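All protein chains but one are shown at their positions in the complex.
So, chain A:
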Amino acid sequence: MNDVQNQPILAVENLTTSFHTRDGWKPVIRDISFHIDAGETLAIVGESGSGKSVTALSTMRLLPRDKSRIEGRILLEGRDLLKISEAEMRAVRGGDIGMIFQEPMTSLNPVFTIGNQLAEALVLHRSMSWREAEAEALRLMERVRIPAAKDRLHEYPHKFSGGMRQRVMIAMALACRPKLLIADEPTTALDVTIQAEILLLIRELQKEENMAVLFITHDMGVVAEVADRTLVVFRGDMVESGETGRIFANPTQPYTKALLASIPRLGSMGDARGPRRFPEVDLTTGIASEGLEMVRTSPETKPVVSVSNLSIRFDLPHGRIHAVENVSFQLHPGETLALVGESGCGKSTTGRAIMRLQKPTKGNIFIGDKDIADISGQELRRLRRSAQMIFQDPFASLNPRIKIGDAIKEPMLSHRLMSRSEAKDRVATLLSQVGLSPDMAERFPHEFSGGQRQRISIARALALSPQVIVADEAVSALDVSVKAQVSNLLLDLQAEHDLAYLFISHDMSVVERISHRVAVMYFGEIVEIGPRAAIFDNPQHPYTQRLIAAVPIPDPSRRAIMQPADSPEIRSPVRPMDYVHPTRQYREVSPGHMVQLDDHVGAA
């Protein structure tokens, strides 16, 4: 490392970044040091609020100048980025350092074409003319494997899927052949199968360019897949750093141990037949409680939800989307049925139909013995009591101006179930049931963390003592340790109240833990359904197999998803108006385990 030839691409020394608050300067990261060599990948891993994104933004000097203070040294090939002028820094941004962000849906400018945005970086840094830059932009799009790049060059971002937008972002970041690529949670918002493709793409391009990569993530599975070395951060402090293999095999710090212990892992179910609680980990000691198996108390009874031949279609000016096609399943009291699949597969639409938030085109949905299509008025209100929903985004699903106690009280009052004072007592009970303190009822949503807000949403859903809860990605947005706690809460509440869950999720490792049965959806259809163990241990449908294989395994010695795979062509969900859906045959693999026979996925 003393050799000038071998000096690291990026060396960060004693980086401390402070934000200006009402109480003066408050450090958000303290004394962070690391280096990255050419061709190497360093992962910075930590939960939300750990300062990992601040580290990246400090390196790029992208934090608001008047509200932040950066101390220490950030050496890019020996040049201190904190000492150069703003103009020199602009040459570094997008030139020497490329950056991709978490949100592919919002990171591209909606009013300029893809080609224009790609060309901009080239015009800025490589003094090309716009015409030359557009030609180069086309080559870049082909390099990140965007199909039909030539036609898509002049399209706007809203016509691209999330995965495709992230490819565009990567192309943009790599336009000027940077020495360092900073990837800030680049795959967090993507489906697992798309995530695998994007990670592979980054890896390949890194090899070709011998780039250093700073990879920021909260996902230990992704870390294990991509990182040569890993830096663990916790509340702004460096906890531990070293070879990724060593960190996973032999973590020395309690926090690292805790982080590793709380990761949901595929295949950790052992012989358990029902769901198993997540081990809960003390973040300061790193000691994990054993995740107990939940024993189902209620015997098989009549299903509480029964969906048969449900189809939901959306008509567009130029065709029709078959969002849900001929879906049938039953859900029993005390049971969790997971609905899995990638975004756009129809799983949320199915959940919304059960809540009668979405009108079915065809088919029946029974809750208890009532067909929900037929009811209205009083009966519908009663139905709404028996089925409740929890949403994904704990920040957006609570009204910021309503005290959480009132938010939980509202359904009880609007259904005229009890008086105000009774409702107040009930709120206190509900809050303690979800692990919050009753005196928190007087607070507003912004005073709570993401995990606490999700607990509030659960309390609100429980307020009417429902029989069914539709949980749409209810734990997806939460940090690992919080995810484990909230999942455990759901399991406990299920055992206590004999609740039936329709658990809509794309997160296979959580699904494996908490469900009794799993239904895999693909392009609006259930392609495989069965007991959890059967689906995970013996997946039959090619899509199920692909879905399970794409889940990153938090074990650096078993890198699995980085094998180049034939990704099937992305199909348009829009069909002609006169399209008639083929009738499908199912085969029973084992009792209750059905797989669709007509293999339309196209994989071997």
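Following the convention adopted for this analysis, contacts are C-beta pairs under 8 Å (C-beta built on N, C-alpha and C of every residue); 3 or more make two chains touch, one makes a residue touch a chain; residues count from 1.
Just so it is clear, contacts and distances are computed from a predicted model.
Chain not shown in the complex: UniProt lists it as "ABC transporter permease", one of "Sarcosine oxidase subunit beta", "NADH-quinone oxidoreductase subunit H", "ABC transporter permease" or "YtkA-like". Of the options A:110, A:400 or A:591, the residue whose C-beta touches the omitted chain is A:110. Summary of contacts with the chain left out: across A:42, A:74, A:144 or A:169, the touching residue is A:169. Here the missing chain is touched by one residue of A:52, A:93 or A:347, and it is A:93. Only one residue in the set A:26, A:158, A:446 or A:581 touches the chain that does not appear here, and it is A:158.
Residue-level contact of chain A with the missing chain is found at 60, 62, 87, 90-95, 98-99, 101, 103, 106-112, 120-121, 124-125, 156, 158, 169, 172-173.
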